[in-house]
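So the structure is just underneath, and the comments pick up after that.
One protein chain omitted, others in place.
Per-chain numbering from 1; labels A, B and C assigned in written order.
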Amino acid sequence: MLEFRLYMAQRLTALLMAPLVFGHIAVMIYAVQGGLSAAEILGRTQGSVFWFLFYGTFVFAVSIHASIGLRTILHEWSGLKGGLLNAVAALICAALLALGGRAVMAVTLL
Amino acid sequence: MRPERTHPLWLAYMLHRWSGIGLALFLPVHFWMLALAITDAAQFDAFIAITDLVIVKLAEFGLVFLLAVHMFGGLRLMALEWLPWSAPQKTLAAGAVGIAFFISGTFFLQAV
Amino acid sequence: MDQKDNTLKVTVSRGTSGEQFEQEFEVPAYENQTVLDVVSWIQQNSDPTLSYRFACRVGMCGSCAMMVNGEPRWTCRTHVKKVVRKNTLSIAPLRNLPVVKDLAADMTPFFDKWVDAEGYHHPTRTRHDPMQEVTPNDEERNRANAGIECINCAVCYAACDTVANNDAYLGPAALQRAWTLYNDQKNENGQAILDAVSRDGGCHSCHSMGSCSLYCPNELDPMSAIAGLKRETAKNLFRRRR
Partner (left out) sequence: MVSGSEIERHDTDILILGTGGAGLFAALHAQQSAPEGTRITIAVKGLIGKCGCTRMVQGGYNVALGGGDTVERHFMDTINGGKWLPNQDMAWRLCKEAVVRIHELENEIGCFFDRNEDGTLHQKAFAGQTADRTVHKGDLTGIEIINRLMEQVLARPVEKLEEHRAIGLIPSRDGAAISGVLMIDMRSGKFRFVRAKTVLMATGGGPTMYKYHTPSGDKTMDGLAMALRAGLPLRDMEMVQFHPTGLLAGEHTRMTGTVLEEGLRGAGGQLVNHAGNRFMFDYDDKGERATRDVVSRGIFAEMRKNNDPTQEGVFISMGHLGPDNVRKKFKGMVKRCEDCGFDLAAGKVEVVPTAHYFMGGVVVDVDTRTSLEGLYVAGEDAGGAHGSNRLGGNGVANSTVYGGIAGDIMGADIRNMASLREPDETVLASEISRAVHPFSREPGLVLPLRKELQEAMWEDVGVMRTATGMNRGLAKIADISDRLMETGVSGDNLAFNLTWHDWLNLRSLCDVSQVIAQAGMARENSRGAHYREDFPDAGDMADSYFTQARQTGDGVEVTREPVQFTIVKPGETILPKDEPETLVAAE
C-alpha cells in the first residue's frame, strides 16, 4: 500500500506543479528579456503573498514529488530498500523543503 | 545498449527518468542561488552576471529543456494511465518531446 | 551460397545462475529452421549435455522462451532468418528469472506472482447452475478478451526493466491477468484484485516502458492492461473515500 500512496502523491503533486511550471517559465521568458538582477527579481516578488503561495506550493510539491521519484530510482538502481530507503527518501524530502523554504522566504518575505 | 531497450516508449521512459534526476540535482543549486539573493545581494549579482557566458546559457537551456521534457513526459504518462487509452502512445511521446523543444527553444532565443 | 553461409555460428550461454559462461557451436543452416531447432540440433548432435525446455513446438505452451541476440522470444516460432545476423546467433536463458541450467529458466517466481496478483478465477456460480449469459462484444467483455490468450511464456517478464530492478514487482503478465479477471463479469471480488495489485510491487511500480507489449509474441498489450489497473485503483481510492 505504501507504494500506491506514494504513487498517488507523486501524481497529484505533479498535477499541481504543471500549471506552476508553466507560470514560472512564462515569467522567466519575460524576465530574461530585460536581463536578470537580484534587485529586479526581489522587486517583483518581495512582500507578495501571491508569489509566496506560488513558489511555496511549488517547493512543497516538488519536495514530495522528487523525493518519491528518487526513492524509486534508488530502489531500482542501487537495491536500497526497507527502512533505510524510506529514511533516505525522507531526508531528501526534508532537505529539499528546507532549502526551498529558505529560498522562498528569502525571495518573497523580506 | 541492449536491443530490448531501444524502442520509442523505452526511450521516453529513460528520458523522463534522467530529466527527473537532472532536475532533482539542479533544484538544490537553484534554491541555494535564490537564497543568496537576500543574504548577499552582491554575490548574487556576480553570479547572475556570468549567465551571459554562452556555456551558462547552454546550461540554462538544458535545465529548461529538462523541465519541459520531464513535465510533458509526466503529463503523457498520466494521460496514458488515467485516461482510457486508445491513441498510439508513441505519437504522444514524440509530441511531448517536440513541444518541449519548442518551449525551451523559445526561451533560449529570447535569452541570446 | 558458399560453404560459410551454410553454417551458423551460435553462442550459447551455459551453466547455472551465478556460474554462467559462453560456448560457441557451429550449426548447419537449413531452409525451415527455428531457433528451437538450432538449440535442439546442438543437443542432439554436438553437445548432449545442453539443457533447454520446450513442449508444444507451435507457440501454445509458452515453455521455450529464451533470449535470442539479447531479445526475449518464443524460440519454437522464431524463424532463424528473422533474427540471424551475419550467420551468428547468441542464445541465453530468459532474463529476470533464475537459471536451472543452460537455457532452462526457473519459472517459479513468475507463477508465484501470477497467483499473488489474484490471477485465478473467483467463482460466483457452481457447476449446478446454468452458465452466465455474456454478450460477446460489449465493452467490458472486449477488455477482458484483450488479454485472455496469454500463454504465460514470460517473454514480457524478461523484456521489462522494472522486473529486472525491482524483485517485488509482479510483472506484466500477472498484472494483465488480474486486469482480465477484473473485467470478467463472471469473476467475483474485483476488490480483492484491486487490493492485490495495489500492494508494494503491484501495478504502481510499472513505468509504462512498454517493452512488454512490444515483445509479446501474441501481440497482447500488458502495458495498457496495467494502465487500466492504475486507473481503476486510483478511481477506487476516491470512490472509497466517499
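One rule holds for everything that comes next: contacts are C-beta pairs under 8 Å (C-beta built on N, C-alpha and C of every residue); 3 or more make two chains touch, one makes a residue touch a chain.
These figures come from a predicted structure and were not determined experimentally.
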| item | value |
| --- | --- |
| Displayed partners of the chain not shown (whole complex) | C |
| Selected from C:K9, C:K186 or C:R231 as touching the chain missing from the view | C:K186 |
| Residue among C:V10, C:V68, C:L94 or C:C150 touching the omitted chain | C:C150 |
| Where the unshown chain meets chain C, residue by residue | 28, 30-34, 36-37, 40-41, 43-45, 48-63, 76-79, 81, 100-102, 104, 107, 111, 114-115, 119-136, 144-145, 148-152, 177, 181, 184, 186-187 |
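In the analysis below, only the chains that are shown with their structure count from here on.
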| item | value |
| --- | --- |
| Comparison of A-B and A-C (more C-beta pairs in contact) | A-B |
| Length of the line joining the C-alpha centres of chain B and chain C, rounded to whole Å | 35 |
| Geometric centre distance via CA averages, chain C-chain A, whole Å | 39 |
| Inter-centroid spacing, chain B versus chain A (mean Cα positions, whole Å) | 14 |
| Numbers and ranges of chain C residues touching at least 2 other chains | 230, 234 |
| Multi-chain contact residues (two or more partners), chain B | 17 |
| Complex contact set, residues of chain B against chain C | 2-5, 7, 9-10, 13, 17, 77, 80-85, 89 |
| Touching residues on chain A, where the partner in the complex is chain B | 11, 14-15, 17-18, 21, 25, 28-29, 32-33, 36-39, 41-42, 59, 62, 66, 69-70, 73, 95-96, 99-100, 102-104, 106-107, 110 |
| In the complex, chain C residues that touch chain B | 69-72, 159, 161, 207-211, 214-215, 223-224, 227, 230-231, 234 |
